[in-house]
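Note that one protein chain is taken out, while the other chains of the complex remain in position.
For clarity, chains are labelled A, B and C in written order, and residue numbers in each chain start from 1.
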Amino acid sequence: MDSVFRRVRIRNVLLRQCLAECLGVYILIVFGCGAVAQVTTSENSKGQYLSINLGFALGATFGVYVSQGVSGAHLNPAVTLSLCILGRHPWRSLPFYVFFQVFGAFLAAATVALQYYDAIMHFSSGQLTVTGPTATAGIFATYPADYLNLWSGFADQVIGTAMLLVCVLAVGDRRNTAVPPELGPLLVGLIVLVIGISMGANCGYALNPARDLGPRLYSYVAGWGDQVFWAGGGWWWVPLVAPCVGALVGSAVYVFLIEAHHPDLSLDAERADQCHTVDNKLALELEGVELDPNTPKGCPTEGQEAKKGEQG
Amino acid sequence: MDSVFRRVRIRNVLLRQCLAECLGVYILIVFGCGAVAQVTTSENSKGQYLSINLGFALGATFGVYVSQGVSGAHLNPAVTLSLCILGRHPWRSLPFYVFFQVFGAFLAAATVALQYYDAIMHFSSGQLTVTGPTATAGIFATYPADYLNLWSGFADQVIGTAMLLVCVLAVGDRRNTAVPPELGPLLVGLIVLVIGISMGANCGYALNPARDLGPRLYSYVAGWGDQVFWAGGGWWWVPLVAPCVGALVGSAVYVFLIEAHHPDLSLDAERADQCHTVDNKLALELEGVELDPNTPKGCPTEGQEAKKGEQG
Amino acid sequence: MDSVFRRVRIRNVLLRQCLAECLGVYILIVFGCGAVAQVTTSENSKGQYLSINLGFALGATFGVYVSQGVSGAHLNPAVTLSLCILGRHPWRSLPFYVFFQVFGAFLAAATVALQYYDAIMHFSSGQLTVTGPTATAGIFATYPADYLNLWSGFADQVIGTAMLLVCVLAVGDRRNTAVPPELGPLLVGLIVLVIGISMGANCGYALNPARDLGPRLYSYVAGWGDQVFWAGGGWWWVPLVAPCVGALVGSAVYVFLIEAHHPDLSLDAERADQCHTVDNKLALELEGVELDPNTPKGCPTEGQEAKKGEQG
Partner (left out) sequence: MDSVFRRVRIRNVLLRQCLAECLGVYILIVFGCGAVAQVTTSENSKGQYLSINLGFALGATFGVYVSQGVSGAHLNPAVTLSLCILGRHPWRSLPFYVFFQVFGAFLAAATVALQYYDAIMHFSSGQLTVTGPTATAGIFATYPADYLNLWSGFADQVIGTAMLLVCVLAVGDRRNTAVPPELGPLLVGLIVLVIGISMGANCGYALNPARDLGPRLYSYVAGWGDQVFWAGGGWWWVPLVAPCVGALVGSAVYVFLIEAHHPDLSLDAERADQCHTVDNKLALELEGVELDPNTPKGCPTEGQEAKKGEQG
């Protein structure tokens, strides 16, 4: 196989990253929207709302496992945008990331439609509708509950995406709890799970422009028609704009309440990378170790690190 | 961003800790009470009792991830009080921790009310009531079941919080099973999950004065009125007092049955910190290794540690 | 606190182990039977059968975390018996372990009865019965389904306990997948979960003489009367005897199909203890590494180990 590998190898880093983002979002949506399709078309006999939450959560987990090492596993234009604004991702790759994220979601929606074609036709008696008792457009994009005011929905998406970013940034902050990379995707999945459990009722927790736009475009071209844009009082633009606002709010909350105040911020990148010691105050307290609250905490000094190295 | 960081940086350790406790409790309550709001207002169509258990469990998990490295992630005045009594946390920071824990819970309740405003109004037809078929006060604070005697409820909260502390202390005890810091928040979440699954039916497993008082105050000022204090026979003080009693009982149970008897207690703090080897009798037994029951167990000797270090 | 610790410290290893087993089983039963009480008395409104499965699973997890470092976390007389027969635990401590395991389960049943006293009285209208629509004896001990023949139930318990032991021995076998000690309790919980999900319908998956006898004795003395022994055609002795048979069958299956054939069995205990490298054929295959099927696998040679140590 190695010779085949060498012949097809892509050396352009941005293209590799775009392929990884595309596949990552594809996995997220195939599992997430697939779970919605299963619960909808089986009329809750082969799943329930919690299954949908688990579908999107584990979809996020494996989407991250597939792309983390290549593209950083943003899987969400709002995340890419936030990282660009925070200066942690180059602006020039933003449009490419976003396009491939939406494209991956579109392909995934097509896959779900293919896999559930018979089931959708059977459930809806062949009527592809956006509203009503046998509506199936909700398999793909999100739509607000009947009672929901558009601006309440906007606030819902801002709050949800802000919580997503606060938790993702906390899990990724090595000067808080140092989570090893192999656990990261599981924790991202649990964040998506808890948001779905606590913030899914109003308007389906899109939290992600690509997750919503790609499948909505698919359902538009595949026969659900322009109702996918008119439904919910012209809801379609909310899951595109509100998550971007929410991601910035969440980043600001985490940075200004927690991250900006870590004492060891001036450490250079290489040292931060090597520092795996968490400043685990709770563990020390449970252990009965007296802490001096005036000592700056964080990475151990070089002497300590060398010592730890010797003891494995 | 670094220059921005440097300008806003807070160097006061206690203030940083209070901000972290505030955000940690905020996350716990936004996800926990958010799940209750989702299940209540969707009339179990978008969740069930298990969703509520998962909401509080994962809320605890990410509340701990957000604050562990800064404040120790108490997130509960009863825990802070226990650690002060055990001599593992300074008494002088107790009032500050407690205030910010309650404040974080209050802000979170306000966020849930904002996010579910339309849903609550739709579900309750605009009547904000504490009891009755469309009561919504239970989204915020806990109320006892109709059948529950006040003192039975007090016992329930003592037992629940005691079990919480026994498990948290066991997970944090490095001379028992040495759990690495990145797993701690997940295990705290699982402890909250199992308590909700097995001890939630009587009076909603508050186990935490801040979790109950903050949202109760919010619901009082936001329109549910003074019934939030009179309901359940004046229930409101039980989730404030009983968890403190329970936390002390649980700490005593763990310390006097397990922790006080570890052989290596006299080791100094630094060594305990470096000792990651668990005295894993089960693993050795499963492996077929004969153990001499008279050998004191615990951290390996210095010679063994050096040897292990060499072998990675 | 240290001076208090020093005064109460117990230096007798067996007594420390018995206290740990007692507390470990106590946690298992408080959470497990507590979940049954919650689901039963709330008539499935605050939980479902899956909640009960999770209650026993997480009860096992935290029972192991509490006792693993002290007593090895058997928490089950059938496990203790198997380990004695396999020569991995001293016979002389068997009766002490078993007594304290049953005693911990008895105390836990009393705690559940105290916590759910009002709920049980309300649900059963004060009639403590073993059978019938408001039977509550099933909160404590296990009883077979109506359709179940006694000997089918015996086979069910043998199969269930055998699967428990196969999985526990696999997880603890460092020459198969080397699971670090901090993950062990989580995996034990998942084993209990899957057994409850797939083998709980017939007769409630006791799998553990202490889990069944302790609570049964409690319900006998607490007012359910001698029906707890007569019900189910004299079912009570099956969960005492069948798990012991099953544990031996399961140990034999794992040892003779997998463990006896590991190539590096003659390594001495110390080396086995230091060997953390798993012989991970799957990972290598997925990675594309050619394996020579004739090379004995297992712990690396000393040279390899030293090399790895240098590279961290």
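By definition in this document, a contact is a pair of C-beta atoms (placed from the backbone, for glycine too) under 8 Å apart; a residue touches a chain by one contact, two chains touch by 3 or more.
Keep in mind it's a predicted model, so treat the numbers as computed, not measured.
Novice: In the whole complex, not just what's shown, which of A:111, A:129 or A:149 touches the removed chain?
Specialist: In the complete complex, the chain left out is touched by residue A:111.
Novice: By the contact criterion defined above, which parts of chain A meet the unshown chain? Give residue numbers in ascending order.
Specialist: 1-2, 4-6, 8-11, 13-14, 16, 19-20, 22-23, 27, 30-35, 37-38, 41-42, 45-48, 50-51, 54-55, 58-59, 61-62, 64-74, 83, 86-90, 93, 111, 114-119, 121-122, 168-169, 172-174, 181-182, 184-186, 269, 272-274, 305-306, 308-312
Novice: Can you name the residues of chain C that touch the chain not displayed here?
Specialist: 48-50, 53, 86-87, 145, 147-149, 152, 155-156, 159, 163, 166-167, 170-171, 173, 175-180, 183, 187, 190-191, 193-195, 197-202, 253-263, 265-266, 278-290, 293-294, 297, 307-312
The rule is simple: only the chains that are shown with their structure count from here on.
Novice: Measuring centre to centre with CA averages, how many angstrom lie between chain A and chain C?
Specialist: 37
Novice: For chain B, jot down the residues that touch at least 2 other chains.
Specialist: Within chain B, residues 48, 50, 86-87, 173, 308-312 contact more than one other chain.
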